[in-house]
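With one protein chain held back, the other chains of the complex are shown just where they sit.
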Amino acid sequence: MKWSKTNGLIAATLTPFHQDGSINLDIIGRYVDHLLSIGITQVFVNGTAGEHASLTVEEREAIAERWIKEGKGKLTRIIIQVGTLNLPDSQRLAAHAEAIGADGISVITPCYYATSDISSLVDYCAAVAHSAPKTPFMYYHFPAITHATFRLTDWLLAAEKKIPTLIGAKCTCLDLYDACDAANLFGGRFDVPVGADFQQLGAMAMGLPGAIGISFSLLGKAQNRMVQAYNSGDIATAQREQFKVQEFWNASGSNAGLHPMIASFKAIMKLNGLDIGSPRLPIKPLDDAKVAELSAKLKAMDFSKWIQ
Amino acid sequence: MKWSKTNGLIAATLTPFHQDGSINLDIIGRYVDHLLSIGITQVFVNGTAGEHASLTVEEREAIAERWIKEGKGKLTRIIIQVGTLNLPDSQRLAAHAEAIGADGISVITPCYYATSDISSLVDYCAAVAHSAPKTPFMYYHFPAITHATFRLTDWLLAAEKKIPTLIGAKCTCLDLYDACDAANLFGGRFDVPVGADFQQLGAMAMGLPGAIGISFSLLGKAQNRMVQAYNSGDIATAQREQFKVQEFWNASGSNAGLHPMIASFKAIMKLNGLDIGSPRLPIKPLDDAKVAELSAKLKAMDFSKWIQ
Amino acid sequence: MKWSKTNGLIAATLTPFHQDGSINLDIIGRYVDHLLSIGITQVFVNGTAGEHASLTVEEREAIAERWIKEGKGKLTRIIIQVGTLNLPDSQRLAAHAEAIGADGISVITPCYYATSDISSLVDYCAAVAHSAPKTPFMYYHFPAITHATFRLTDWLLAAEKKIPTLIGAKCTCLDLYDACDAANLFGGRFDVPVGADFQQLGAMAMGLPGAIGISFSLLGKAQNRMVQAYNSGDIATAQREQFKVQEFWNASGSNAGLHPMIASFKAIMKLNGLDIGSPRLPIKPLDDAKVAELSAKLKAMDFSKWIQ
Partner (left out) sequence: MKWSKTNGLIAATLTPFHQDGSINLDIIGRYVDHLLSIGITQVFVNGTAGEHASLTVEEREAIAERWIKEGKGKLTRIIIQVGTLNLPDSQRLAAHAEAIGADGISVITPCYYATSDISSLVDYCAAVAHSAPKTPFMYYHFPAITHATFRLTDWLLAAEKKIPTLIGAKCTCLDLYDACDAANLFGGRFDVPVGADFQQLGAMAMGLPGAIGISFSLLGKAQNRMVQAYNSGDIATAQREQFKVQEFWNASGSNAGLHPMIASFKAIMKLNGLDIGSPRLPIKPLDDAKVAELSAKLKAMDFSKWIQ
């Protein structure tokens, strides 16, 4: 088992659906090529952006398989999110991910029987990790959803001895202080990519070079320009790109919650030429009037040119 | 499709597990007999007390089938909770419940892509209800978990025309005002059993005679004494039983959240002679010291005698 | 120091303002007479309904004095709420209330440096109580505002030895189980009036005969009819009045938060003949369109006749 620390952008992929509501596996090949064309070579599949919680276990397996099949050899890293609400399904998905050759698995903890008891959640994660004993394990910290409101740092301290495959955590949280502490634990042993596209420059400055985000399926080139500017010491350029990213989030209405975020991104993907369909209930798609409004706002910010 | 309004107690059943963590179907027959022996004839299966979110779809089907098989002809009402995080599985469980002859289905809305947008959740529930077109549909209102923080009354107003099988809602909430308003809608058309065992006398006085609760698997006789006293106009006796119920909740530590509640109830069921095992992760069982403490507290309140 | 347990209704009075925003002391005499005319003889002054937090210490003293001056001999109980954000002002108001002859004081704990540490809040309250050593002390439990999210019962257990003047608590909370436990502590030593007008019948059935509410300045007669029906064993009539109370809360929009509640009640007081002015910022008054709408809704429910 090997893991190199995340550097740069990992796209949290969206799940494509057909018009009849079934998953659209066949478009995943084109999705891979699209990502490569905008400079994205790493993916996080069946995460929050991927509507994992709205999918059956069978659908999640099929999606994971297709990403591996289409992406292997082209993408440099494919992480499969295998957390469900229940332990047996999470274990099944973990074993499946290992069997199909995932580079890593990630696990979000249950949000129904939610708890901030670290011990319970470490035990739960250890049991999932045990089903994929050769695959790097990335804890998925997302307290706004899981109500597991401890610091990531404290979870990692408790889990370190109990999960042999633990390599770090996806930190979906505004608290850069905690993410940074987590990344510095044990002399910097853990990989802590952050999930906060709209303040990524701040994260990088705090020593967090990895990011996992929904927006990279669209903004790969722009965000990479920011990363490169930052890495080359050109903060002024990095800030200009960062501000543009924020302008995009504002224009797209994606900062108002998971529902509008996912609905907007799917609409923009379609406007942008890759029709991955609409979200599944309980998330509703944007109606025609909102798509028109969104389209006008993107035009006003010269979106098509900017993302080239 | 017919439905008579809930009167009295519906046990929210706990899910039995073997020591190896697998579900224990074979004990369900004895569970049915136990309930009958304490005066409980109605059940709500695969609800929160039943750790539904910690079960796979296949396990939920097997549990529902066994309750129907063992309970049909003995129990007067068997409601199956079919809500999952995703629409296809919820639809599958709804169709299954109808196929096996459930008296009603209940649906909790997704807590991952949580929303307070009533329209989204009505559409979601309508799609589930459509898969069981001949089975009474009971919305499961539990805002502390689902973060669907509107009033139940408003949801019912929005859903009334869109879900032909809608017969009411389980209201798991301290807000008796809302529950009472909901029960009075359209001249009292909806059945609104409440899920708040520890303030049930208050609910009854507010015109809400039905209750769905985890504690009835243990306290059936005691709670029925309270109901009967209230119904016969003997408020003083009803209050004495109500206070005793509260004493029990305090002694059992069950008022501290779902984890301690489910863990305690399972421990007490075992102490009381029906070994339905421990909870599944992320809920941890009580350790031996806590079981001993619990046992002592129950003895101090003369629990065994009281529940006869 | 003597205290008899609250039985029936205590009006949480609204603070009258002139059009220029200054407090209107001169109308308090009429307010007293109005209350007596609708069967209300007990008041809770400078509480949440009274916009205490929007008043200066000097204004609070002037208001308390006027209620005592106008009410003494007419009203049977005048409780002054003396909690502020800071200890010296709370102590000053406590001493002042004792000096002017208040029947009791009540203290809400600070919501800025909010805490759920019971020990800190008991020490704080003990220090305030010490400034009014001969006046009954009623803790004001309102966790939705103070974020002091422990059970009232636990606070009383911790405070019992430390506050010699402690006689109970105003419990502004939907949790009747906790309120009832609190009232049963030490063999029923504490007075626990509840602040939940819209589910008062439930509270009464749970053994809680006292209530403190904003609505009693308007609904005194109607709510007293409910109390009398309940006390005489006529639950059916009590329920009809209870449902009518709920209909009023719905019509008035008062269930949507403190701002609309206080703004609506002030508008209705004026419509009803006692012009106590508008709320103070940050609470905005209803605009004319909303007052017209409110007036129409009240007419539709035959409000004027009902409250006679």
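So that you can tell them apart, the chains are marked A, B and C in the order they are listed, and the count of residues begins at 1 in each.
Definition applied: contacts are C-beta pairs under 8 Å (C-beta built on N, C-alpha and C of every residue); 3 or more make two chains touch, one makes a residue touch a chain.
Here the structure is a predicted model, which means the values were calculated and not measured.
Looking at the complex as a whole, the chain kept out of the display touches A, C. Screening A:N7, A:N224, A:Q239 or A:N272 for touch with the missing chain picks out A:Q239.
Contact with the chain that does not appear here is found for just one residue of C:N7, C:T41, C:T115 or C:N250, C:T115. Touch with the chain that is not drawn comes from one residue among C:Y124, C:F137, C:W155 or C:Y177, which is C:Y124.
One chain is missing from the display, and on subunit C it is touched by residues 51, 53-57, 59, 84-89, 109-115, 117, 119-121, 123-124, 127, 145, 257-259, 262, 280-284. On the side of subunit A, the interface with the absent chain consists of residues 151, 174-177, 180-181, 184, 196, 198-199, 201-207, 230, 233, 235, 238-239, 242-243, 246, 249-250, 255, using the contact rule stated above.
Convention: only the chains that are shown with their structure count from here on.
Shared contact partners of subunit A and subunit B do not exist in this assembly. For the touching copies subunit B and subunit C, the fraction of interface residue numbers used by both exceeds half; the interface is of the same-residue type. Our note on geometry: subunit A versus subunit C, Cα centroid distance of 49 Å, whole angstroms. Residues of subunit C in contact with at least two other chains: none.
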